Every structure is written in structure tokens, then in C-alpha cells.
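One chain of protein is taken out of this complex; the other chains stay put.
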Amino acid sequence: MIKSFIYPIKELIKGLLTVLKNGFKEKVTLEYPEKKKVLNNNFRGKIKYDKTKCIKCKICQKVCPAKGTIEINETFKIDYSQCIFCANCVEFCPKGALTITKEYELATNNKNELIFNEGIN
Amino acid sequence: MSIFHLIFVEYLLKLNIPEWLIFMLWQIIYFIFISLLMILAVLFLVLFERKYLAFFTRRKGPNRVGLYGCLQTVADGIKILFKENIMPKNADKFIYFVAPIIVFAPILTVYSLIPFSSDINSYKSDIGILLFMAILSLPIAGVLFAGYSSRNKYSLIGGMRSCIQAISSEIPIFLTLAGIVILTGSMNLSEIVKAQHSFSQWNIFPSILGFIIFFICSLITLNRIPFDFPEAESELVAGYNSEYSGMKFAMFFLGEYALTFIFSAYAATLFLGGYNSPFGFYIADLFDLTLITGEIIRNIEQFFWLILKTFFLILIIMWIRAAYPRFKTEKALELCWYIFIPLAIFNLFVLCIVQYFRGSL
Partner (left out) sequence: MMKDSNGIMTKTSERTMLINIGPQHPSTHGVLRMLVTLSGEQIIKIEPIIGYLHRGMEKMAETRTYLQYLPIVDRIDYLSGFFCSYAYISAIENLINTDIPIKAKYIRTLTMEMNRISSHLLWLGCYLLDLGATSPLFYTFIEREKILNIFEDLTGSRMMYNYYTFGGVKRDIDKELLIRIKKFSKEFLKAVQEYEDLITNNPIFLTRTKNIGILSKEDATEYSITGANLRACGIQKDLRKDSPYLIYNNLEFSVPTGTISNSHSRYIMRIKEMKESNKIINQCTDWLLSNIEDNEINTKINPLTIKPNGAALGEVESTRGLLQCYIEANGTEFPNRIKWRTPSFYATQAINTIAKGFMIPDLMAIFGSLDIIMPEVDR
């Protein structure tokens, strides 16, 4: 009878102490704009286009899962408002004209700024 | 008559100001003091809670606005003032408008009942202990009005829950209050404080059980986290204040924190010796001071002790908030009716015996 009263109280106190113990561990907050995470080279961010290497084979256009993100006509056009950053285009580019960068802060007020056009040789 | 009042009256009489005006001015000064105290307490408490919870969850908490984020709540308050007031189309307009005021005004009123020091006490009522609880049953009506008038089912359930829990939590609270009255022989809050002049005389020692019951039941009254049914976020979205925005929401929000503060002060007054120093003497008395400055500094010290005890209780309330999940509504009611009421009656019995032997000594 008494045990059935004391056991829950013991557990409640254990809970309080666990929370308190966590308070003295090191803080995990990363104050974002000032301090940024160190990114690995694998990180899939914005895509960089090198027009000297491009042979206009359109494989990037073919492997892109979000249709219409990459368009190659007169220019190389990539629309970051649609891009899902899977880096398929980079992986299958036969000449290495596309490379991934670590840039991920693409937020903007103007949607048109997310569409990148670059001339092809 | 308090020393402050005497100084004030003396000064104004010299300026040939009529007595009735002095009386009114004195009340206004008290009102300003209480409002300022409440606003400062709330501004501090909101920030404090955020920082404190951040401490428990290994975060840094707000640290952008002002030094270490000290102006965060001010910034939030300004933001909320400029928010649009949105009223549901089918709301019962008058009640919808009046509900936040009904919640807020009584909480401001009870600030006048607490003796913050031997002289800072605007209303020394002979039934202060009862009046405090009686006035605080009004906000529950406000919450119910808010729940009903927003024409939102979540709000309605929240309002109903608030009503149910208030009824069941107040009975154990009143039973423990009866214990205090037995111990101190008075219903006047300042008399109760005076009766606990030394550390060993604090009501918490004979009435430790009563204190625990009072503390847990006050968590229910305050809607703090193990018992926050009326606004249970994961169940009722925001409960009774789902449909409120802007200043009206701010009133509910302010009210909640102001109530947390004043209830802790009430508990400190009843059980932890109020403004009395835990050493049995005041540090101000150690210095050789003139009568008036000594009195003023003593009052400030007493105020400090009460605030310290209040914050000790608030610390525990927020610690509990960090650790536990929410109770089930009906389990909390069972806790009140089946466990706390019998225990409170037992506590009353024990206190009667204690008082009998104390009286004979």
C-alpha cells in the first residue's frame, strides 16, 4: 500500500532530476547567421555551370526528376524554385560541366532571381 | 497607518491640499504601484520562463533583443499590440469582448490584497484569505465566457474544462486554507504573516501536507503544464483563447502570468512566512539608522524577501513544467476528489492537534 504511493513519487523525482541534469550539459544552439554549420564537400547545394565544358548533350535535362527545371535551348536555364537538389544532373554530366557547390541560402524576395540563365558556347 | 502614508499625508498637508484629494491620490499611487509591479513581473516572468526552459532543454533561449535577450518580451508585447483584432463572424460580440476583461481585472485586484511588506499593503481586509480565492473565481467565468462566445468547439471544450477543474481544485485549496486559519487564528493576511515572525513559526512546518496539496491544486488553478487542460495545445489547439488575437489575446496571456506570480506570492505569504526574513531579524536593523530611513529600508528588505520566496516557488512550477507530460482530465479530477480532499481533511485534523498542544505550551 505505502509502496504503491512511494514508487510513483520516486519516479516523478527521478524525472525532475533527469531534466535538471540535462541543464548542465553543453548547449546545442547554433546562432545561425553569425555561426554556420561546416558542410561536407558532398553537400548538394546550388549547381555551378561551366559553359566551356558543356557539349549540349541534354542529359541533365533528361535525368532531372522535376521536369522543366533544366532547359537547354539557346541558353542553359535552371529554375531553383523547382529544383529538388538531387544532383542527378551533376552525377550524369558526361563532361563535368556541372558541379555542386555548398551554397544553400537561396531565399529571395523575387521569384525571378531564382531562375538562372547562362549562354552556351 | 503605514510610515509611507504618514510621510505622504504630512507632505501634502503642508501644501494645503484638501484631505479627500490626498486620500484619492494615495489610492492612485497604490494602483500605479500595483500595475507597475504586475507588468514588470509578467515581462520578467515570460522571459524568465523561456530562458529557464531553454536551460533545461540545452538551448540558449532568446538572446537577440537587448542584452542577453532582456528586451524580448517588450518586443513581443509591442508586436502583439499592432496585431489585427479578428473576431469570428458568429461570435457573441458583447461577451466575446468582455471575456478578456473579466479574466484580467480580478487578477489585478488581488494584487492589492497581498502584504508585500509590513507597510506596502493597500487593502488590509479582515477576510483577505477568503477574498483572494473568491475574487479569483471570477476569471474562470471569463474563461467560460471566452469559450462560449467564440463559437468554436475547441474553445467551448476548453472553457468547460476550465470550469470543471476549478470546481474540483478549489475545494482542497479551501480546506488547506482552513488549516492556516486554525494555525494563525486570523483570516487577515497581514496578521497571518505577523504570526510567522520566526523561521520555526512558518506555517509550512506543521502543515507540510497542506502546502503540497495547496501547491499542486494551485497548479490546476493556474493551468500550468501537468494540468493545462483548458488550453491543451495538442488536443484543443489553443483551447479557450483559440479565436482571440491581438490585445485581447495579450490580456489572457498577461493574466496567466500575472496569476502565476500572485498565486506564488499568496502561497509564500501563507506558508513561507510572507515578507518575514528567514533569519528572524532584518539586515536593515543591524545598521544604526534613523527612524524613517530605517523603516523605509526595512520595508524594501521585506519586499525583497517576499519576491525571493515567490520566485523560489515559480522556479519549482516551471521546473515541473519542463519535466512532465499533461495529466488526463478525469485523472486530475480523481486526484482532487479521491486523494486530495481526504488528505486535506486529515491535514486539518493534524493541525487541530498541533494547535491544541501549541496553545498549551
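Just so it is clear, A and B label the chains in written order, and each chain counts residues from 1 on its own.
Note that in this section a contact is a pair of C-beta atoms (placed from the backbone, for glycine too) under 8 Å apart; a residue touches a chain by one contact, two chains touch by 3 or more.
Since the structure is predicted, the reported quantities are computational estimates derived from the model, not experimental observations.
Although it is not drawn here, the omitted chain touches the following shown chains in the complete assembly: A, B.
Considering the full assembly, B:58 is the residue among B:58, B:151 or B:197 that touches the omitted chain. Chain B meets the missing chain through residues 53, 56-59, 153-154, 157, 225-226, 228-229, 232-237, 321-331. Taking the whole complex into account, chain A touches the unshown chain at residues 8, 11-12, 14-15, 18-19, 21-22, 28, 39-40, 42-44, 59, 62-65, 67, 84-88, 91-92, 100.
Everything that follows uses one rule, which is that only the chains that are shown with their structure count from here on.
Averaging Cα coordinates per chain places chain A and chain B 48 Å apart. Put simply, chain B touches chain A in their complex at residues 55-60, 63, 319-320, 322-324. Listed in rising order, the residues of chain A touching chain B in the complex are 12, 15-16, 18-20, 22-23, 25-29, 31.
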